[in-house]
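Down below is the structure, laid out as structure tokens.
Excluded from the complex is one protein chain; the other protein chains are retained at their positions.
Each chain gets a letter, A and B, in the order it is written, and its residues are counted from 1.
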Amino acid sequence: MAEKFDLNEREVWDGNYAASQAMRQAKVDVMAAYPITPSTPIVENYGAYVANGYIDGEFVMVESEHAAMSACVGASAAGGRVATATSSQGFALMVEVLYQASGMRLPIVLNVVNRALASPLNVRGDHADMYLGRDAGWIQFGAFNSQEAYDLALCAFKVAENHSVRLPVMIHQDGFITSHTAQNVYPLTDEAAYNFVGDIDPVDDMLDFSRPVTYGAQTEEDWHFEHKAKQHKAIMDSVPVIEEVFAEFEKISGRKYKRVETYMMEDAEVAIVALGTTVETSRVAAMKMREQGIKAGVVAPRVFRPFPFDLIRDALENVKSVAVLDRSSPGGAMGAFYNEISAALYTTPKRPLVTNYIYGLGGRDFAVQDAIDIYNEQKANADAGYITTDIQQFSGLRGPKLGFFQTKRS
Amino acid sequence: MQDPKLCATEKRGLHELEAGKDLMGWDEVTQGSVLPSFEGDASNIAHLKQEERDYSHFNSYTATVASWRVQKPVFNIDVCIDCQNCWVWCPDTSIISRDKQMLGIDYDHCKGCEVCVEVCPTNPKSLLMFSEQEDLETALSQWPEKKKKEK
Partner (left out) sequence: MIEIRWHSRAGQGAVTGAKSLGDIVATTGKEVQAFALYGSAKRGAALRAYNRIDDKPIITHEKFMYPDYVLVIDPALAMTDDITMNDKETTKYIITSHLNKEELIKEIPALEGKEDRVFVVDCIQISLDTIGRSIPNAPMLGAFVKVSGMFELDYFLENMKRVLAKFPQKIIDGNMQAITRAYNEVK
């Protein structure tokens, strides 16, 4: 019998601590981890909960993140509830096995505390690691603050383990900005949290000796395509389950999550589309713009994968000018997020103007004033009817102005 | 002389293992390419012999690779010392041995790689390669004599 953990109705937790409490409440059976800044406390705390008797689980120490995710694959295939956490270089080392996990349809939960990728070495938050995993076949949730890092981690198990989904889920939070900022968090009781998540009901579990199975079959050109297509269909079809889980979570917590969050978008003429903490900072800027009479709003995918192509169009089709913010070095292209939003908007009748801002790399502060400057440029675009700036720009960068490509519309 | 269908069941080697056969659509393949090895409840099969188990069509037991072979190993029980070397080395578990007694070859799964012949320590060898079409009786009648040591 696990020890009782004392919780207050209102706690002041940072994102890491909040996520680790969700791991405890979900009674994770196995966590295999190779801790890395800034996600270290998530796995460290889980280890302490196990050592101090708060949870009946197994902390597996391994020699690398590749091994960590490999051990998670094994434990999940065996039929356990499995989770871990990582960041940046650790995430990069995990990537190979991320594809294995999703291909084998294993419901592993991965807390990703987003951090820049070297070189140059940097421990702070940007989205380079998250982008690296975006084609890995995992469902990806985005938390904008500590409360959400907790809430979405609980939701993640329920979505992943659902028999019509059976896919791994990542919960992203911004390194240091969310992971190390203590804020008011209102946790569920242990009973309410576990009742919500429920027991895992394994599928094809290797510890079921009455039905031995082979995992990791080789499929060449005559089979591989069909398996990947089935997997893609499964992640696309996870939408109603995600929405159902969010609705159920709202019932017990009062906190409502949507696949795409929209703020002040009912009558918006200009909008920022962003991920992570930038969403909330941009909301502050949008309110200030509205004080000046500029109809500004914010759109943010809560669920980054499966990509909410449908809801992005609904949210933005009547906006005049949209700024898509990429917190990852694009490496010789437009920002990946920009490309995805643009593709969705290209299929709308009015095709809003869409510009791309690269910002906040390596944890560079994104201040309210930065968002205000972006809104002002969008307003200028909206008034002119075409993009008045370079299509891709850098926000918060020192040195001569850097930008690429100009519009062919006028 | 062994039976060519030694220990075989109806299911053993039922279908040809060959690319491009029995293909199905994305909606029919198994979730996560996870493949169950047996039909029905397999809780208490650890002690059962192959021919007593109910293998599923995903298991290689039900497939055959006999046609891949151009030469086949032939087993001579009169020379064999039951050392189990061939059983250990065979990459396709095609040596049929029961109670540490070598009985013969599973010709549905043997690809003719000749490893068993290589590792056989007897003099003459208890396993030798013959052309695929040679019948077992003729093969055994051509078995070489023990090689004499040179003085």
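The criterion applied here is as follows: a residue touches a chain if its C-beta (ideal position, glycine included) is under 8 Å from a C-beta of that chain, and two chains touch if they have at least 3 such contacts.
Keep in mind it's a predicted model, so treat the numbers as computed, not measured.
Q: What are the shown chains that the omitted chain is in contact with?
A: A
Q: For the full complex, which residue in A:283, A:302, A:320 or A:379 touches the chain that was left out?
A: The one listed residue touching the chain not shown is A:283.
Q: Which is it among A:24, A:81 or A:124 that touches the chain not included here?
A: A:124
Q: Taking the full complex into account, find the residue in A:16, A:37, A:321 or A:342 that is in contact with the omitted chain.
A: Going through A:16, A:37, A:321 or A:342 one by one, A:37 is the residue touching the chain not shown.
Q: Out of A:61, A:182, A:247 or A:397, which residue would touch the omitted chain in the full complex?
A: Looking across A:61, A:182, A:247 or A:397, the contact with the absent chain belongs to A:182.
Q: In the whole complex, what residues of chain A lie against the chain that is missing from view?
A: So the residues of chain A touching the missing chain come out as 10-12, 14, 37-38, 123-124, 145, 174, 176-178, 180-184, 277-278, 280-281, 283-284, 363, 365-369.
Just so we're on the same page, only the chains that are shown with their structure count from here on.
Q: Could you please state the distance in Å, as a whole number, between where the Cα atoms of chain A are centred and where those of chain B are centred?
A: 51
Q: Please name which positions on chain A make contact with chain B in the complex.
A: 103-106, 166, 203-204, 209-217, 219-220, 222-223, 225-227, 229-231, 233-234
Q: Name, in rising order, each residue of chain B that touches chain A in their complex.
A: 19-20, 23-27, 29, 31-38, 41-43, 58
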